[in-house]
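Of the protein chains in this complex, one is absent; all others appear in place.
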Amino acid sequence: MIGRAAAVAVLLALVVAPFVPMGGMRQYVLHVVIQIFIWSFIGGAWSLMGRFGLVSLGHGAFLGVGAYTTTLLWNFYGLTPWLGTLVAMAAAVVLALIVAYPCSRFGIIGHYFALVTLAVGEVVRLLIIAERDWTGGSLGLTLKTAGASGSLLAAQSADKRVFYYAALIVWLIGLWVWVRLDRSMARAAMEAIGEDEVAAASVGVHVARFKLAITALSAALTAFGGVVYAQYITYVNPETLAGIGVSLRIVFAVVLGGMYSWLGPTVGTALTITLQEYLRVKFGLRLIGMAETIYGLLLVVFIIFLPAGIYGSVRALLARRRAPAPATA
Amino acid sequence: MIDPVFLLEAAINGVLLGGVLALLALGLNLIFGVLDVVWIAYVDLVMVCMYLVYFLVMGYGWPVWLGGLAGIGLGVLLGLAVHLLIITPILSSPPVNQLLATGGLLFFIQSFATFLWTTDHRSIRINLPVVEVGGLFLSFARLIAFALSIVAMLGLWVFLRRTFIGTAIRAVAQDRGAMALMGADPQRIYLVTSGVGGAMAGLAAALLSIQYSVHPYFGAAFGPITFMVCVLGGLGNMLGAFIASFVMSEIISLGGVLWSTEMGYVIAFALFIVMMFIRPGGILARRER
Partner (left out) sequence: MTMLALRHVTAGYGHFTALWDVSLEVAAGEAVAVVGPNGAGKTTLLRVISGVIAPRSGELIFEGAVLTGRPAHEIVAHGIAHVPEGRRLFPALTVAENLKMGAFLPAARRSYRQSLERVFELFPVLAERRGQRAGSLSGGEQQMLALGRALMSTPRLILLDEPSMGLAPVMVLRLFDLIRRIRAEGYTILVVEQNVRQVLKLVDRAYLLEVGRIRMEGRAHELAEQDFVRKAYVGL
């Protein structure tokens, strides 16, 4: 694993990065890295559920709820996003519980659960489009600017570096939550649930309660991620923030990077975003759709040939090099 | 106040729409019931078949019914291809991987279609009359589509109930392992199932072609409804899906007339949530697994 010294070095590099000369590319690089931080955070939030078998294909719902709640509250009521976030996260949790409770009670898991969450994501998207009078429908909604250079109250800034550090902090918080959850008793319980729900229940692990708690946490964090994204991009749109497209991308990045490790979502997100940018720049507007086509093709190929994700595959490779395979005794 | 005639028309259109929707939902359910995998890209396969129908009819002047048959043929081929190339390698993978595989396929198909054919909407411009029945105006295309989808579903019912392989498919859906003990090669049954599912997608494509125009994001319009129908009827439950299709299409049709199409979907899903609380596992109790 990454040694402590190495981790500190990486962290220092990240902190200093925005001030390193980049020959005019700074704005673009910062933009990409900010996105990586935010989406890694969101991916990590998703993986809290994913690693325990609760595969959600509808996390776009929480993103959308998060982003639109703060944006609408700010645009129409001038409520500062700092408070709006709390409302947004609460709304996401309520939505999550409404769906997760019956699923948990009636043992809806696996593909069926994924399909239900997919439907939730789509419904949020459709609801946003349907209420076009105040949400702007498919055209989206722009965050009302609060002054040219930004405002702390409105959580806006014209300087990308501010968002860079904000996103960095958010990303670090996400990692911290992930590791804390991983180490706590909850994790042992959830894994017991993952292995054998009935047995876990018989030793007093409150299966349903844990599932709901994890789901609520995941939803709240995802909504927060949506808020941060909305504040940064200052524009929300149902296609980019709700619906199956974004939900699939999140899941993809996490599985690619590795669902079971703290850096997995980050690695996967960094890779997929970099890949997307590369393809976009390479094909750009010349061959419309080709970038996405290759992206989709690579996703399918990866999932078939690298089922454990990059992290898992590398780990397995290293483990095999370190010690010869034990004789099946 | 809405003119009751409009409401009645909407109600009837709902029933007609339900026919084709049922075809989609049943195809998806059939595959899930046997293979335990949800083809997220299912409606996008329909879209590809619709493009075939379009090009054959508009580009080569084929009669619509022949183009439709070709669409069904392509559907079968696509079903088999997806099973062999994508599903078979991941049959024993965890569900998240399987979902990502068919999800990735969705991205691929939608983008490739955009690349090949642009986002322009293409319609086969078939001018079927509007039929007047007792003061109501109904689209003839819709009536035909409904009739044919009912015929197809009856055919499916006969196939599943009366033929040997059909019964085997039902058996596998109930207990996959036991069928292997009868000497049945599971791969063969999976292939037949995928082929039938693909055929249904192809037929749905043919029937939808005469009502709607096709574009790369057609799946984004019809996909979610199909999934919601499956969820409402209980995933894997054929009868449930059949009933749910009509319930859903009624809500969408009436909701569309009273508010907006999107609100129709939202109401349908709200209904689903309510159903989950009062009647778990969909309209009809799901089979054991």
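The letters A and B name the chains in turn, as written, and every chain counts its residues from 1.
The rule we apply is simple: a residue touches a chain if its C-beta (ideal position, glycine included) is under 8 Å from a C-beta of that chain, and two chains touch if they have at least 3 such contacts.
Bear in mind the structure is a predicted one, so any value in this text is a computation, not a measurement.
In the complete complex, the residue from B:G73, B:P186 or B:G256 that touches the missing chain is B:P186.
Contact with the undisplayed chain is limited, among B:A168, B:V214, B:C230 or B:V257, to B:A168.
Not every partner is drawn; the one left out touches chain B at residues 164, 167-168, 170-171, 174-175, 177-186, 287-288.
In the analysis below, only the chains that are shown with their structure count from here on.
Across the interface of their complex, chain A is touched by residues 32, 36-38, 40, 86, 89-90, 93-101, 103-116, 118, 216, 220, 223-224, 227-228, 230-231, 235, 259-263, 265-266, 269, 272-273, 276-277, 280-281 of chain B. The part of chain A that touches chain B in the complex is made up of residues 50, 53, 55, 57, 98-99, 102-103, 105-106, 108, 110-112, 114-116, 118-120, 122-123, 126-127, 129-130, 243-245, 248, 251-252, 255, 259, 287-293, 295-297, 299-300, 303-304, 307.
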